[in-house]
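My questions all concern the structure below.
Removed: one protein chain of the complex. Kept in place: all other protein chains.
And then chain A:
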Amino acid sequence: MSNAQLEIQVIASLVAIACAIPGTFLVLRKMAMISDAISHSILPGIVIGFFITQDLNSPLLILLAAITGIITVVLVEYIQKTGLVKEDTAIGLVFPVLFSIGVIMIAKNANDVHLDVDAVLLGELAFTPFDRLIISGADVGPKSMWIIGSILIITIGLLIAFFKELKVSTFDAGLSASLGFSPAVIHYGLMTVSSVTTVGAFDAVGAILVVALIIAPAATAYLLTNNLKRMLLYAICFGVFSAISGYWLAHVLDASISGSITTMLGLLFFMVYLFAPNKGVIAVMYREKQQRTEVSLLTFLLHLKNHTEESERHVNHLNEHINWQKVRSKTVLDLALKNNMIQFDKNIVSLTEKGDEFTSKAIDYIITNKDAQIEHMKDDFFLFRG
């Protein structure tokens, strides 16, 4: 692995981490689409900044672009507040306008300078190692590594300092306001960080694909944990994993690095979406199937409890009587036997003591809907987990 290859991967990973942190909060605030808006509408900021500085990595350019990002958020909120259109419409109205202003500015003025729409939209990670930062004659590494590194350090600092405030205002803005943590201040703080990160990252993955690095890792992490800190950590890991594996995918396919990184993000989300232990599609399907069986089990047990006469409890009779398919009857019988809830006596089924107690409790719960007594049942049966 060459030095340049290593540097590209380091930059991609730093971008991924810097995006995952604000991304987690944006996803939880159901504001993921605002990152899409910001990523587009910073274009005029970048173009104006570039005209002034003639340097795509200048801090002034980042500042100007970040301000455009904030203007986007303010405009969206202003239009939304009029009550005439909904938030998604407001977003859709604002960013194409700002974006197209940027496109026109590039077309009119930047023909003879080194700035084209492709570079801004898609980024070119492969070129980042060529633009070096030279301090008093010494080469200290690629410029973009220093830029995104500085942004990341500030982001992490802010996250650690204001974690509690971010959490409470994201979960419950009303409480946050009443406690004196202004949700507006935190909101605009988060928006500023998102804007700055987006600008810092556009060089690496492009202004469009940065959205994927903001949203996808957080959305993936959300499916795997019920703990905010862990969600942040997972999002960061997914981001870095996609950045590095995406780089090598691009290497193998000889394709765009940013495109490959985004493809990895999509694949990763899809795998987790299918296989996540609790919220994944397969887990949910399994749970629903189990619940159906458990309802059948309870119906069956209740039938046994209500009928003392032997004719009602004969194995063959049960098949006809409760009117189930053979397979289902077998599943239910097996489950009941496995849990020692029924016993056989010459093809006559009866409840065991445990089965009898379980049935009473379950029925009692379903009728009274009292939670406390069935805590231990929740561990064994999906049916009672709500």
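Note that contacts are C-beta pairs under 8 Å (C-beta built on N, C-alpha and C of every residue); 3 or more make two chains touch, one makes a residue touch a chain; residues count from 1.
Heads up, the rule we're going with is that contacts and distances are computed from a predicted model.
Name of the non-displayed chain as stated in its UniProt record, restricted to "Manganese/zinc/iron transport system ATP-binding protein", "Phenylacetate-CoA oxygenase, PaaG subunit", "Carbon monoxide dehydrogenase" or "Transketolase": "Manganese/zinc/iron transport system ATP-binding protein". Touch with the chain omitted from the figure is made, among A:M33, A:I154 or A:V168, by A:V168. Among A:M33, A:L228 or A:L267, the one in contact with the hidden chain is A:L228. Taking the complete complex into account, residues 28, 30, 81-83, 161-165, 167-168, 170-172, 174-175, 177-181, 222, 225-228, 230-231, 369-371, 375, 385-386 of chain A touch the chain not shown.
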